[in-house]
Every structure is written in C-alpha cells, then in structure tokens.
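Reviewing the structure listed below.
Removed: one protein chain of the complex. Kept in place: all other protein chains.
In order of appearance the chains are A and B, and numbering begins at 1 in each one.
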Amino acid sequence: MASKRKPYVREMDANWWKDHPFYRFYMIREGTALFAIWVSLLLMCGMADAGGILSVLSNPLIILINLVAFAAALLHAKTWFDLAPKAMNLTEAQNRLVIGGLWALTLAVSLIVLLVAFA
Amino acid sequence: MKELKRSNEPLFWLLFGAGGMWGAIFAPIIILSMLLLPAFGVEGGERLWRLVHDSIFGKVFMLAMIVLPLWCGFHRIHHCLHDMKIHSALVKPLCYLAALALSGLAFWAVVTP
Partner (left out) sequence: MADMNKMSLRVMRYNPERDDAPRMQGYDVPWDPSTSFLDALSYIKDTLDPSLSFRSSCRMAICGSCGVMINGVPKLACKTFLRDYPEGAAVEAMANFPVERDLVVDLTHFLEYIQTLKPYILGNQRRPEEGPNSQTPEQLAAFRKFSMCINCGLCYAACPQFGLNSGFLGPAALTLAQRYNLDSRDFGKAERMPHINKEKGGVWACTFVGYCSEVCPKHVDPASALQQCKVESALDFAAAVLNCTKKKEAGHGKQT
C-alpha cells in the first residue's frame, strides 16, 4: 500500500527574526558588529592622519553615529560578559563571579584610560 | 569521509573571541575618551590621541584596538548574512578577506608616522 504520508515543511523567511522579541534582540546583539567595525575604521583614520581626525570628530553626524556606537559597545560588553563564562563548565556562583570579575576589569581599565587622559 | 570534513571555523572563532573580549573591555572607554570627548573640545581626549601617536605602547595598543574588533565584526556579519538566508559560498571568503585587508591597512596606518 502506498504511504499516505505528506510531511509539510514550513520554510523560514529571511526575516524570521522580526516578529519575535528574543530573536530581535539576538539580531541587535549581532548588529553591534557594524558599529565595532565603524569604530575601527575611525580609529584607523585617526592613526593615519593625526591632525584631520579631530575636525572629523566634531561633525554633528559623526557625533551622532559615535553616540550610537558607544551604546552599541556597552550592549556588546553586557551581552559578551553574560555569555562568555558559558564556554566554561561553571556553577551558578562561579558564573556570577566571572561576570563580576570581567566588569571589574573593564571598570579598572576605563579608570586607567581616564587617568592617563586627565591626570 | 568527506561528510566528516573538519571545519576551519575554530581559527576564526578564536579571533572572534579575542576581538569580542577586547572590544567588550576597551571599546566603551575608548569611544568615549577618543571619539566623543574631543568632539566637544575636551583636552583629555586630544592628549590621548597624541600619546597613541608618540609611544610604541600606544601604537601597539591601537593596532590591537583596531584589528581585533574587525575580526569579531566580520565574523558576526558572515553569520548574520547566513541568518538572513544569504548562503552564497562567497560570503565567508569575502568577509574574512575584508578583515585581513583592513588589518593590513591598520598596520600601515599605525606604523607610518
């Protein structure tokens, strides 16, 4: 007897992530990469042309993009620190310790940079 | 055993990991102090730019600060394009070649005085 089976495959759209909050946040998380690349390009320009970069940075459009890039960098840091310890086989308590440690390191590094800049 | 061909992804994943970690730790303060503060004429930011140009340590730091996030970023773009159902075999080589080319450019930008 011939099979009556006819499994129906629901193909995923290219925009499958749009209507689901968890997937949307995933795409935003991955999207921070665009701003990371932007920052690298800008820093590269600054290293190539020391004088020119300062006038570029005060362009209102560049300021706006850099503000978004700053927010993206913070989001990247938050999501990265939350997920990084998962690559190790840790208990919940150890997990929290690692995340706290990474934030402490970031804070320390940031203070050092500010000290170098202003002290 | 073609079915079990080993993936070369570990190489790119390690660069992604290094770039992601470096960016998470350094990017916020570097964006704030070197890209945003100078725009408002704060003297400290301009001082940092002078320092990274004039010291070996500053140059090496800037090279890492530019190159590592590039590898993280293009790795994510490569996978994001797959997520958006752009499955061309060109995506992967193009993404990592872009990262490689920009890394070379960054090296040039950092070493030329």
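Keep this in mind: a residue touches a chain if its C-beta (ideal position, glycine included) is under 8 Å from a C-beta of that chain, and two chains touch if they have at least 3 such contacts.
For clarity, every value in this text was computed on a predicted model and none was experimentally measured.
Q: Looking at the full complex, which residue from A:1, A:87 or A:119 touches the chain that isn't shown here?
A: Checking the options A:1, A:87 or A:119, the one contacting the hidden chain is A:87.
Q: State which residues belonging to chain B touch the missing partner chain.
A: 3-11, 13-14, 79, 82-83, 85
Q: In the full complex, which residues of chain A touch the absent chain?
A: Touch set of chain A with respect to the missing chain: 4-10, 12, 16-17, 19-20, 22-23, 26, 30, 83, 86-89, 91.
The rule we apply is simple: only the chains that are shown with their structure count from here on.
Q: So what's the Cα centroid distance for chain A and chain B, whole Å?
A: 12
Q: Chain A touches which residues of chain B in the complex?
A: Against chain A, chain B makes touches at 19-21, 23-41, 44-53, 59, 62, 65-67, 69-70, 72-77, 79-80, 83-86, 102, 105-106, 108-110, 112.
Q: Inside the complex, what are the residues of chain A that reach chain B?
A: Against chain B, chain A makes touches at 12-15, 17, 27, 30-31, 33-34, 36-37, 39-48, 50, 53-54, 57-58, 62-63, 66-67, 69-70, 73-74, 76-77, 80-81, 84, 102, 105-106, 109-110, 113-114, 116-118.
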